[in-house]
Each structure stands twice: as structure tokens, then as C-alpha cells.
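So that we are looking at the same thing, I have put the structure below in C-alpha cells.
Note that one protein chain of the assembly has been removed; the remaining protein chains are unaltered in position.
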Amino acid sequence: MTDVLIILFDYSGTFAFSVSGALAAAEKKLDLFGALFLGFVTAIGGGTTRDMMIGNTPVSWLQDPVYFYLIVAAVALTFLFTNTILRFPKALFLFDTIGISVFTIIGIQKGLHAGIHPPLAVMMGILTAVMGGIIRDVLCNEIPLIFHREIYATACLAGGVFFVLFVFLNMPESFTALIAAGVIFTIRSLSVRKGWALPRFK
Amino acid sequence: MTDVLIILFDYSGTFAFSVSGALAAAEKKLDLFGALFLGFVTAIGGGTTRDMMIGNTPVSWLQDPVYFYLIVAAVALTFLFTNTILRFPKALFLFDTIGISVFTIIGIQKGLHAGIHPPLAVMMGILTAVMGGIIRDVLCNEIPLIFHREIYATACLAGGVFFVLFVFLNMPESFTALIAAGVIFTIRSLSVRKGWALPRFK
Partner (left out) sequence: MTDVLIILFDYSGTFAFSVSGALAAAEKKLDLFGALFLGFVTAIGGGTTRDMMIGNTPVSWLQDPVYFYLIVAAVALTFLFTNTILRFPKALFLFDTIGISVFTIIGIQKGLHAGIHPPLAVMMGILTAVMGGIIRDVLCNEIPLIFHREIYATACLAGGVFFVLFVFLNMPESFTALIAAGVIFTIRSLSVRKGWALPRFK
């Protein structure tokens, strides 16, 4: 049951990330190929980097075709209805936040299962959540947004540490995963509402 | 016989892609190291990304030293005879088009042999053809050309779908590979002559 929820959240996040990639293409007035490429890279860039680093190959999305069809659908819809989608920023924010929460926890699980030192597994989780957006920004010739305007790395870190601790206390993993994703979701939502930010270089 | 042809085409494409990388370095007034790095990345970036994603390691060009010597020769020639080479754009276009045609088919074959879902194998083929040029453009601090001026992704897609269909109809693989590469070559050549382009965001 909790596993089904996690898969549903994973798909929602993939969808939201693809839309965000396609919207970046819209902003740069790219063509349909650019939109597809950016949609894919944003959605699967984090998990792909993680899988290549821990040696989990073929990488996850090559083993479950659902991602492929989800991303193509998300990009096509964004291409056809760009303006409509831009009118619902709160829905996008909701799916995006669900996405990073679940991506982080899935990334940590894959790291732990590969036998990686727990703090490094937390890093793999954060990488899963942030790397797609970073590659998207680099391909659009921008300094990654997340480097100068904290978006969600801290929330991922907090939820990730929580998850690892409770797994080590032998809590049931998939239930803990859901709670930890909820922690990330909550911190992230609060931080946007309150305008929390990380310190910057002076 | 057909296999030998495919290898020859693969080498021609590698050579042309290396020249294109070195020419990008020339345009940015880089030094010899920059030219070598861009030559390598353009020539082997696509196949390397594909191999790392499907877990085919060490990646292909590390297993066949011919690529290494071809790329070094192509970059050295481009460095020494930049202006002469720029006088033959049609020859460059020819080799480049041979290259992407063969790179696409080889990429699909490696994907299918790794047991990947056929539409995803076609994506691996397109990735093999386009990723080198994308990394080259990112390293030169440009938005990848292929994102806003369709070059060959559609041709690769058409030839790739053709190839996968005929392989599934049990046609002999290496013969079908040659025909499919020919399809890509033809569509690509026509699209340049006729000025075909993908729709863009408005």
C-alpha cells in the first residue's frame, strides 16, 4: 500500500519535472526537440547520475517504460497548452514538491541498498532530487538556480537524515519513507511561505 | 561485408565529429588542449553517455584504440589546416551525415542487445548521435544548436523506428542497419535542402 503510494508520488514528480524542463525550453523559444530533451533531462537527470555513480545499470528509467511515456505526454501537453499551464503555478509547485520529496527518499534507499556509507546515501538522495534541474539550467546556459536561490536542498537534507536515522532504528522502511517524504514536503512548503534562505558569500 | 561498411562509416563519422569539435575550438580561439578536448567530447560523448547509462563498460572507445588515433589525427589536421578545411563545408556535411546515420543505428543495436524496451533503444540511438554535439556546445558556453535549430533528431527518429520495426520482422540485422542508416542520411539531406524545421514555442 505504502509502496503503491511511493510509486504514484514518483510518477507525479516525474511529470512535474518534465513540465518544468519543457517550460524552460518555452522561455528560451526552443523547438520541440529542445523541449523533449530538456523535459527528459530534468525528469531523469538526477536518478540517472545516481545510478551511473553507484553502478545500478541499465539506469532505472531504462527498466520501466512508464517514465518514457509520462515524460513524452508531459512535454506534449506543455508544448500545446503552455499558457494554460502557466496559469496554475500552485499545482506545479505541489507536484514539484511531491517529486523532490519522493526522489530524495528513493535515492537514499538505492544508496543504502548498494551498501553506501549512510551520509553518502543521503547525498545520493539529494543528488537525485537536484541534479535534473541543475543539468536543465546548464543546458539553458544559466548558472543553476539552486546555487544562488536555495530551493530545496536543505529540506531534502533534513528529511534524508530523518529517514536514515529511523531506518537504523529498525522502523519499517516503506512507512518511514512516506513520513520522511512528508517531512521534506512540509519543510519545503514552509520555507517558501516564510522566505527562508541559506547564507551566501558576502 | 555489411559489417565492414558499418565500421568504415562509424570511423568516418568519428572523424567528422572530431573535426567539428576542433572547429568549435577554433571559433572560440582556444588552445591545442581545448581543441583536443572538444574533438574527443564531440566524437565520443554520445556513445560514452549511452554506454554508461546501459552499463556497457569500459565504454566502447576505451575498448578499440582506433578511435583514439582517429580523433587525435582529425584534431591535429584541423589545427594545422583550419582554413583549408573550412573551404570544404560540403565534405564535412557529408561525413557528418554519414556519422549521425551510423551512430544512431549502432546506438539502437547496443540498446536492443542490452534488452531495453524498443522505443527506449531508439532514444539511445538518437542520444548516441546528438549528445556529443550537445556537450560540445555546453563546453563552449552556448545553448546547444540542436535545441533551437533542428538538425537531425527527426531524421534519426524516422530511421530508428524503421530499423526497430524491420528487426522485429526478423529481417537480417546488419543489412537492415545499412538501409536504416540510408533512410536517416536521405531524410537529413533532404531536410537541409528543403529547409524543414520542427515547430517552436511561440
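As written, the chains take the letters A and B, and residue 1 is the first residue of each chain.
Just so it is clear, contacts are C-beta pairs under 8 Å (C-beta built on N, C-alpha and C of every residue); 3 or more make two chains touch, one makes a residue touch a chain.
Predicted, not measured: the structure shown is a model, and the values here were computed from it.
Only one residue from A:81, A:147 or A:168 touches the chain missing from this view: A:147.
Across A:5, A:94 or A:114, the residue that sits in touch with the chain not pictured is A:114.
The residue from A:7, A:52, A:76 or A:158 that touches the chain not shown here is A:52. What subunit A contributes to its contact with the hidden chain is residues 52-55, 114-117, 119-120, 123-124, 134, 138, 141-144, 146-150, 153-154, 197-201.
Subunit B residues in contact with the hidden partner, per the touch definition given at the top, are 25-26, 28-35, 37-38, 48, 52, 55, 57-59, 62, 65, 68, 79, 82, 138-141.
As a working rule, only the chains that are shown with their structure count from here on.
Least-squares overlay of CA atoms from subunit A onto subunit B yields a rotation of 120° to the nearest 5. Centroids of subunit A and subunit B (each the mean of its C-alpha atoms) stand 30 Å apart.
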